[in-house]
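Excluded from the complex is one protein chain; the other protein chains are retained at their positions.
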Amino acid sequence: MKYTLKRIGLLLITMLLVSFLTFLAFSLVSGDPAQTKLGTEATPERLAALRHEWGLDQPFFVRYFRWLAGFFSGNLGVSYHYSKPVWDLIASKVEVTLCMCLLSFVIITLVSIPLGIWSYRWVGGPFDWLRTAFNQLCMAVPPFFTGMLVSYGFGIVLRVFVPGDVPDLHTQFGAAVKHLFFAAVCIAIPRIAMTIRMMRSTVISEMNKSYVRTAISRGNDRHAVLTKHVLKNSLVSTITFLGQTMAEIIGGSIVVEQVFGIPGLGRFLVASIGYRDYPVVQTIVVILAFWVVLVGTIADLLNQHIDPRLRLGGKT
Amino acid sequence: MKKKVLATILVLTLALTLLAGCGKTSTTAASSATAAPAAEEAQEPSNELFIGVAQDFDSLDPHHATAAGTKEVLFNVFEGLMKPTSEGELVPAVASDVSVSDDGLTYTFTLRQGVKFHNGDTVDMQDVVFSIERNRVAADGGAALIPALAVIEDLSYDDTTLTLQLSEPSLELLSYLTLAIIPADYDEQETAPVGTGPFKFVSRAAQDNMVLERFEDYWGTPAKLDKVTFRIIENVEGLIMGLQSGALDLVMHMTSTQTSQLSEKDFHVEVGSMNLVQALYLNNAVAPFDDVRVRQALCYGVDKQGIIDLAFDGYGIPLGTSMFPSFGKYYDESLTDYYPHDVEKAKALLAEAGYPNGFDMTISVPSNYQPHVDTAEVIKEQLKEIGVNVTILPVEWGVWLSDVYGAREYQSTITGLTSDNMTARKLLERFGSQIGNNFTNYSNSEYDEILAKAVSSTSDEEQTALYRQLEHNLTENAANVYIQDMADLVAVRNGVEGLTFYPLYVLDVSTLYWAA
Partner (left out) sequence: MKKQKLNGYLVAGILITALLLLLTVYGAIHTPYSPTAYTGAKFEAPSAAHLFGTDKLGRDIFSRVLKGMGTTLSVALATVAIGAVAGTAVGAATGYFGGLVDDALMRINDALTAFPSILMALLVISLLGPEHKYSLILALGIVFIPSFARVTRTAFASLRDVNYITSARLMGAGNLRILLVHLLPNTGRVLLPALTIGFNNAVLAEASMSFLRITPLETSLGYMLSEAQGMLSAAPWYALSTGIVIALLVFGVGLIGEGLQQRNKEA
C-alpha cells in the first residue's frame, strides 16, 4: 500500500516535471504559434490579436499555472491549429498508437525471449557467427527504411494491405489490426535483435560467474543450472530492458506512423510541434510521461519480486 | 528440468506460429474486405474520389483558415458574393448582379434568389452583411481580418440589394468580396462548416481525413462526384504509395521525380502552374546585399533555366520579377531575361563592389520542402563559379516563419510567394519600405512613391501601368534573384477527368468526374 502510494506520488511528480519542461522548452524554442498559424499572411495586428486570444501575452508562470489548473480540472485546452478541444483530437490517436505498440511489444517478447534463450545454446556453434551477423544486420536498418520496403512489398506488390488507407479501429477492428501489424513488425525488428543480443550477453556473463562454475563442477547439469539460476538472474536485466523498450517504442513509432500514414499519437505530436500547437503537445507529452513511468513501475515491481536487493531505497 | 525448458520454448513457438497464422488468415479475410473496394475503384469507378494532400487542414472556418492547403479545399465548400473563374475573372456567385458607379465609389449588389446553405436555410441579406462585417470590423482588442475592407465607409441594404459606399476607389474590392458567405446565426464553423458551395462538409479527423459530399441544392452547375475524401499523408513516398495501392486517385503539387515513378498504365500527369514567385530572396538590409552591384552579380551568376532543367526536369516558367504569367496584363515578360546568365559580368560586378574574390553567404531554406532545398543545392554550385561560397542552412518551417520571415534574421532564403486573392497588389505591396511583411527589407523611395500611386489609382489602365513600373523597379535594382513560377504537377488516375487549373491556389473538385 505504502509502495503504491509512493509510486502514484512519483508518477505525479514526473508528469508535473515533464509538463513544466515542455512548457519551458516552448518558451525557448524559436517559432511562435501565432506566426505559424498565420504563415506568410501574418500582419503585426493579427499576430497580436491571436496571441492575446490564446493568452500568450501573459507571463510564463501565469500561463503555466493556468494550464495546470485546467489540466487538473479535466480541461486540456483547445488546440491552436484545429480550434478544437485537445482531448477530442487525440483520443482516437491514443487508441491507435497504444494498439500498435502493444502489438509490437507482444511480437518483441514472443520472438526475442525464446530466441534469446536459444541463442545461448548456439554459442560457439558452427553457424553462431552467421546468426550474430544476421542479428546485427537487423539492428542496423532504420525502421523507416524497413517500413518503406514492407509497404512496398506487402502493400503494392502483394496487395495484402492498402498503404494510405488505414481502416478505423472501431468499425473495422480486424482490418485495422492487420494494417497496424505490419507497422508493428517494422518497429519490432531492430528491437528483437537488440533484446536477443542483450539476453545473450547477460546469459554468457552470468554463466561465467563463479557460482555457476561451481555448480557445474559439482556435477550439476549445465542446462539445469542455466534454467535454475542463470535465467533467473539474467531475467532482471531482461525485464529492465523490455520495460525500457516498451517506453521507447512509442518514440520509435513516430517515424513508422509517418511511413505507413497511420493516424497515431507520434505523427500527431510531430505535426503539432511543427504547428507550435502547445496545448496539444503539452497533453501528448504528459501522456507519454505517464506511459514511461507506468512501464518503469511495472518493470521495477517485477524485478523486485525476483531480486529483493533492488527495492527502492531499501538497505537490506 | 531440461524438458521443462524445451516445453516452454515449444509452447512459446507454437503460440507464435499460431499468432502468425491467425495474422495470416485474418489477413486474407480482411484484405478481401478492404482491398476489394480499392481494386474495384480502379476498374469500375464508383462516384467517389480520394485525394491525397501533404499537409493537414487548419481551422475550417473560412474566415479564420490561413493555411494555403485549407483554402485550396474550402474553395469547394464556400462562396462569396463574387467568385473567381478558371480564367481569372470574377463573376457574381451569391450575388446575381453587381454594378459600380462611374466614380468607383458605390458598389451595388443584388442578392441571388434562393441560394441555400448546406443546412437547408436560404441565404438572406443578414447573412451577407454578417459575413462582410465579420471581416471588416475589428474584434474587440484585435485587428480586422481583412484590413483592406476598411475602405467601405458605409453599408446599406434591404432584402435584395446591398450598397457599399467607399471612402476611396478600390479596384481590388471585388477580389476581397470573394470572402465566404456564412450563416449569421451559426457558431460551429470551426468544426462543422456550413457554406453555399457545390460540396458540403461531412466529417473530418485531424491528421487523417476530411470528407465532402455533393450539395444537392446547389444553385449553380452541380458537382459531378457524389463524395470526395481528402486523405492527409505528409510523407511524400507515402503519397506515391497511396496512389499505387489504390488508396488515392489524385495528388496535387508533385515533383517530376515523384510522378516519374507512377506507371502510365494507371496514371496521367496534368501540368499547371503553382502561381507563385520562387526566388532567392535577399535580405537587402545586410551586407553585402545592401549593395545593388552584389545583388546584380548574383542575378547574373544564377542560371534560372539551368535550375529548372536540373532540379525540375524542365517544368517551370522562368521569371525575372515578382509577377507571374497568370496575371496577364500585369505580367511583363521582357523582364525575364534582364540578367542573362553571365559569369564574367557577375565577377566584374563583384570586383567593382569590392569583392574580387567573392564572399561567403548562407541560404536559409525551409527543410520540409524538397523543391526549395534542391534549388538551393543547385544555386550553391552555380555561385561557386563566381567565387561566392554558399552554406545551406535547412530550417524547420516554424523557425523559418518566426526567424526568417518574422524577425528577418537571415541573409538569403528560398521560398515561393503567392497572391491568394488574385490581386497583383499582394505580390508587389510587400516590397514597400513601410510595409509590415516586407521581409526582404527592400527599401527604395521611388518604389514607395509608385506603390502609393498605384494603390489609390481609379483607372485600371493607369494602375496596370504603375504595377508594371514596380516590376521594372524590382528587376533593375535586383531586389531578389528571381527564379521561376513552379510547375504544378498533378497525378491523376486514368479515368478521372475534368481537372481545371485556376490562376489561384485552389482545387476545384466540382468539375472532376469519372469517365464512363
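Here are some notes:
When the chains are written out, they are named A and B in that same order, and each has its own residue count from 1.
Heads up, the rule we're going with is that contacts are C-beta pairs under 8 Å (C-beta built on N, C-alpha and C of every residue); 3 or more make two chains touch, one makes a residue touch a chain.
On a predicted model such as this, the values are computed, not experimentally measured, just so you know.
Check B:Ala223, B:Met323 or B:Val395 against the missing chain and you find that the one touching it is B:Val395. Of the listed residues B:Thr161, B:Gln261 or B:Asn477, the one in contact with the hidden chain in the full complex is B:Gln261.
From the set A:Leu10, A:Val106 or A:Leu301, the residue in touch with the chain omitted from the display is A:Leu10, counting the whole complex.
Annotation for chain A: contacts to the undisplayed chain at residues 10, 13-14, 17-18, 21-22, 25, 28-31, 129, 132-133, 136-137, 139-145, 148, 152, 190, 194, 197-198, 201-202, 204-205, 208, 236-237, 240-241, 244, 247-248, 251, 254-255, 258, 269-270, 273, 281, 284-285, 288-289, 291-293, 296, 303, 307, 309-310, 312-316. The set of chain B residues touching the chain not shown comprises 236-237, 257-258, 260-261, 310-311, 362, 364, 367-368, 370, 374, 377-378, 380-381, 391-396, 398-399, 403.
Assume only the chains that are shown with their structure count from here on.
Note on chain placement: the centre of chain A and the centre of chain B lie 36 Å apart, centres being C-alpha means.
Those residues of chain A that touch chain B in the shared complex are 29-32, 35-46, 48-50, 52-53, 81-84, 89, 92-93, 106, 110-111, 113-114, 117-118, 148, 151-152, 155-156, 159-167, 172, 174-175, 177-178, 181, 221, 223-224, 226-228, 258-261, 263, 267-268, 271, 273-276. Remark: chain B residues 1-2, 4-5, 9, 12-13, 15-16, 19, 23, 26-27, 29-31, 33-35, 38-39, 52, 56, 58-59, 61, 64, 66-68, 139, 141-145, 147, 190-191, 205-208, 231, 233-235, 237-239, 241-242, 244-248, 368, 396-399, 401-403, 405-406, 415, 417, 420, 436-437 touch chain A in the complex.
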